[in-house]
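Only a single protein chain was left out; the remaining protein chains are all shown in position.
Labels A and B are assigned to the chains in the order they are written; within every chain, residues are numbered from 1.
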Amino acid sequence: MVAADEIADYFDRLWPLNRSLTGDGVRESLRILAELVPIEHTEVPSGASVFDWIVPPEWNVREAYVVTPRGDRILDFRENNLHLLGYSTSFEGKVTRGELEDHLYSLPAQPTAIPYVTSYYEPRWGFCLSQEQRDGLEDGDYRVVVDAEHRQGSLTIGEIYLPGETEREVLFSTYLCHPSLANNELSGPLVTAFLAREVSRMPQRRLSYRFVFVPETIGSLCLLHLRGEHLLKHLAAGYVVTCVGTDTPFTLKRSRRHASLADRAAVSVLRSARQGFIDLDFFPDGGSDERQYCSPGFNLPVASVMRAMYGTYPEYHTSLDNRDLISFSALSETVDLYSDIVAVLEANGSFQNLSPFGEPQLGRRGLYPTLGTAEATQETSATMWLLNMSDGEHDLLQVSEQSGHSVALLRTLADRCVASGLLDALPVP
Amino acid sequence: MVAADEIADYFDRLWPLNRSLTGDGVRESLRILAELVPIEHTEVPSGASVFDWIVPPEWNVREAYVVTPRGDRILDFRENNLHLLGYSTSFEGKVTRGELEDHLYSLPAQPTAIPYVTSYYEPRWGFCLSQEQRDGLEDGDYRVVVDAEHRQGSLTIGEIYLPGETEREVLFSTYLCHPSLANNELSGPLVTAFLAREVSRMPQRRLSYRFVFVPETIGSLCLLHLRGEHLLKHLAAGYVVTCVGTDTPFTLKRSRRHASLADRAAVSVLRSARQGFIDLDFFPDGGSDERQYCSPGFNLPVASVMRAMYGTYPEYHTSLDNRDLISFSALSETVDLYSDIVAVLEANGSFQNLSPFGEPQLGRRGLYPTLGTAEATQETSATMWLLNMSDGEHDLLQVSEQSGHSVALLRTLADRCVASGLLDALPVP
Partner (left out) sequence: MVAADEIADYFDRLWPLNRSLTGDGVRESLRILAELVPIEHTEVPSGASVFDWIVPPEWNVREAYVVTPRGDRILDFRENNLHLLGYSTSFEGKVTRGELEDHLYSLPAQPTAIPYVTSYYEPRWGFCLSQEQRDGLEDGDYRVVVDAEHRQGSLTIGEIYLPGETEREVLFSTYLCHPSLANNELSGPLVTAFLAREVSRMPQRRLSYRFVFVPETIGSLCLLHLRGEHLLKHLAAGYVVTCVGTDTPFTLKRSRRHASLADRAAVSVLRSARQGFIDLDFFPDGGSDERQYCSPGFNLPVASVMRAMYGTYPEYHTSLDNRDLISFSALSETVDLYSDIVAVLEANGSFQNLSPFGEPQLGRRGLYPTLGTAEATQETSATMWLLNMSDGEHDLLQVSEQSGHSVALLRTLADRCVASGLLDALPVP
């Protein structure tokens, strides 16, 4: 189990950086996370055509603030990067309070929260602030400084690829475009990076693993542009890792295929955790990069296991989604849960009963207690389910679902049966 | 919305006419309804072979009554055409009270109701009366007069055909063989005729519409004899319109196919009405002409949307099924409900996403709010569902079912997406 403190340290280092679709904050964040497992960068140039989209110019901010009529500097980007509208254009000049108002964003219903607002594809300048602060603004002239650059740079994809025995691949995708926000979304990159470290330490991997850090939407589209064909061929299961920091029950958003391997493996782990979990069908009208992975042209087996989901908690997309909202032990627990999913995916497989006419004699092979009195042990029960359902049409996840035995136990016994010549492992499809 | 008064006027003119399987009462009823939309007549001669059946002789009644021993004229057909057994043979003569009793039909359990009784295929004469009246009959000789003609005439099919852009057809079938009865069955012909007028006024029709007025069973068999091959080829959806006059919840009797387009369109409208409705699977042992349309040789997509269904209300098939039982505003509401079904059938369609790899950029096409804060509007949500499910395997009804958005909204947005080059309309199958 990853120590909560270790996660907290990384959180605190990443928190102040200004992340957005593009820019140096993203790259610096990746460099910090790469201390856990090396991360490869792929740069996609501004202006590149990606399916129906154009990669936006790169955005970097030098400074941004407002000076009040009394001479106080407020809304300083350096104090809280949420104060600046995401992708704000540059501006320097004097404006009246009335003119300024047209460029301010606040939340009347949550008067203490600074909202997180962006304008990626429509050029605007603006500032975000709490309703309380806004209400206290005096009349008079304000000096506005936004010194930001939009240049022909590039969008950065961070990628960790951990090869296994086969090219069958598992994808974890998270997004690194949110500035100082905690559950949504420093939690996703943190869990993904720590999970990658866990997977990198596995002594053996049947499957290959890809962990990607992209800006939301345009980033996953870039990834699909680069890796779509590969994923269509090799992807066994994938997950969008987002909103995983709160100490609240898990939520599964299923893939568009509803019962893909990604969905079944997640359900298997979430069920055996024996707490309830929220089980949602796929929906395309909200959410994150699963919308791209599950667009009809790709329809990849990509689900999402979350804690408090986007849009369902009041602090969402405001300055209240901060260090206080999340729990570092919850983050660690999420790393564990995804590790369990990895374990299920590794253990899963299909087998062919080589002795399918009647039950084989387990006793002769030391697979059955020799005395008739003994209650059939768990293992005997699991072995019998395994033999009965190993007809080439069921994988261990299905045996587990019908029998109630864990995939891990079934795999151990399946390997024993393979050694005894009772089962044959079918090739991974 | 059709005015309840207008329906009431037609009801009152139609009420006294003697309708049966055949005869002048049927033709006169059709002439009155044809004031709404012209109705074509097809006459099928008595004696014609129709599948397993023979068209019966035409039946017309000149007069029918009984004179009591005291000389009072009772059970006069002119007072209430229910008094005469349907298809009664002619008879003139004196009979004792005891002999008369063998020819009387009443309902001991409903002593004030005159039952509706017919004997189409077994020659008999008889009268129907309330149990109260029957109990008051004195001993003595009765003079009986039934002056009715069974002649080689014809059975009349009334038909309205309203062509649309394609030959794909929607059928509404009702029956005009019941005499003075209200819910079952002046309500069906009235709703059908008014619905036909609504459809005739539509500025544009994608589908073609057929409205038929037939006697029950033998009439729909005649129609299938004439139009069966055509319907097998072109029918998209059909409905038997019967028992639609009471101010009670709607009942859907599904087609034999259970989830045909007719069923799905009805469910979509009935659900969005947000009152509950009674959802019945198809049953062949009771009901109306859906039994013929859904016989195994045809198995057409024909359902039935009703209010108080045949056999489920105590006034059914008695003189108590009269003007007091029904509500003209309920009839108008039923016309509306069927119009909504027509609207859904017109709006439905399947589309192909032309930009299926990832989401297309809606903002660039003016299909998305440019500022990230705005709650995704209904329209954005509906557009995203539409794009995600437009893979050629789902029609708008299915998108509606999964997303909760109305078919009408989805169609509006689909047309907008077609104009934007994002979707292609697939040909109607």
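In this section, contacts are C-beta pairs under 8 Å (C-beta built on N, C-alpha and C of every residue); 3 or more make two chains touch, one makes a residue touch a chain.
All values reported here derive from a predicted model rather than from experimental measurement.
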{"item": "Option touching the unshown chain, where B:252, B:294, B:347 or B:410 are the choices", "value": "B:294"}
{"item": "Residue in contact with the excluded chain [from A:359, A:401 or A:424]", "value": "A:359"}
{"item": "Residue among B:47, B:93, B:163 or B:286 touching the omitted chain", "value": "B:286"}
{"item": "Residues belonging to chain A that touch the chain removed from view", "value": "353, 355-361, 363-364, 370-373, 376, 380-382, 384-385, 387-391, 402-403"}
{"item": "Positions on chain B where the hidden chain makes contact", "value": "50-53, 86, 105, 115, 117-122, 217, 220-221, 224, 228, 256, 281, 283-286, 291-292, 294-299, 317"}
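By definition in this document, only the chains that are shown with their structure count from here on.
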{"item": "Centre-of-Cα separation between chain B and chain A, whole angstrom", "value": "55"}
